[in-house]
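A single protein chain has been omitted from the complex, and every remaining protein chain is retained in its original position.
This part shows chain A:
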Amino acid sequence: MLQINTVSITISNISKSYKKVNALTDISFEVKEGELFGLIGPDGAGKTTLFRILTTLLFADQGDATVAGYDVVKDYKQIRNSVGYMPGKFSLYQDMTVKENLNFFATIFGTTIEENYELIRDIYVQIEPFKKRRAGKLSGGMKQKLALCCALIHKPKVLFLDEPTTGVDPVSRKEFWEMLKRLQQKGITILVSTPYMDEAALCDRIAFIQEGKILEIDTPQAIVKHYPKPLYNVKANNMYALIQGLKAYEHHYSVYPFGEFVHYTDKRTDFDSSDLNAFLESQGLKDITIEPTAPTIEDTFMELAK
């Protein structure tokens, strides 16, 4: 039974374990229709397990979930017709050409490339010059685009993308996210997982996941506001010595390299940067700067995961 409402995915108290390992522990959240929802967490956090449960490829030990109004256990056939799934591992037929793969997936879902071409056109034109090439011979970026086309060819209501950009260079990642935004405008709900924290900022809402548990769910803008401490950018002439120096400072709370700076928080509420400056100078560091900075999503994740 298709329910008419604005929730596209509901996950209620889902748990799953493999032998001794708890892959997911009591996970609950909802994804709204048309939302671009990010599942943000490192390798091994349980993201793939959750995707496999939602796409009816794996049973949960406990809890319920619905996708597009269908129950993942009872209505698995309807779900398979309503969702597109791009697994983290490249899973197309390596010995078939680009065109053959796409045709194959269209045929399986009882449709044709022409019928839904509108949906994939933007992406497909980029790989069309290679349509006679075998999928196994494509570059990483092209494989990823073909996999997305195959996941979209039956016009799914919900799209599941499991780490679509892992190992992909920054330019291709940016293009991929622009594609996702366009798909979202066509009314497709997207649940996407990524280990890249900068991509989290591009989602409507995100859930931080680590060791099978949800740490926090909110909009990217709200999540950084939850960062509990004043954060400082520290810089000096030698990065390695600076990290060692900050860690040796007795009042340090967290010390994380962040691009050209080290992000530093202090245990005390009355932090005095001149005292830290003097300490770092005593450690032989030069050209020291200490300035307040705004926390990023990555800072927030690390604080929650600590």
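The definition used in the following text is that a residue touches a chain if its C-beta (ideal position, glycine included) is under 8 Å from a C-beta of that chain, and two chains touch if they have at least 3 such contacts; residues count from 1.
Criterion: contacts and distances are computed from a predicted model.
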Taking the list "N-methylglutamate synthase subunit A", "Deoxyribose-phosphate aldolase", "ABC transporter domain-containing protein" or "Oligopeptide transport system permease protein OppC", the UniProt entry for the undisplayed chain gives the protein name "ABC transporter domain-containing protein"
Per the definition of touch given earlier, which of A:I14, A:M197 or A:I223 contacts the omitted chain? A:M197
In the whole complex, of A:P170, A:G187 or A:P292, the residue touching the missing chain would be A:P170
Since one chain has been left out of the picture, which residues of chain A touch it in the full complex? 41-45, 139-141, 163, 166-174, 195-198, 210, 239-240, 243, 256-260, 298, 301-302, 305-306
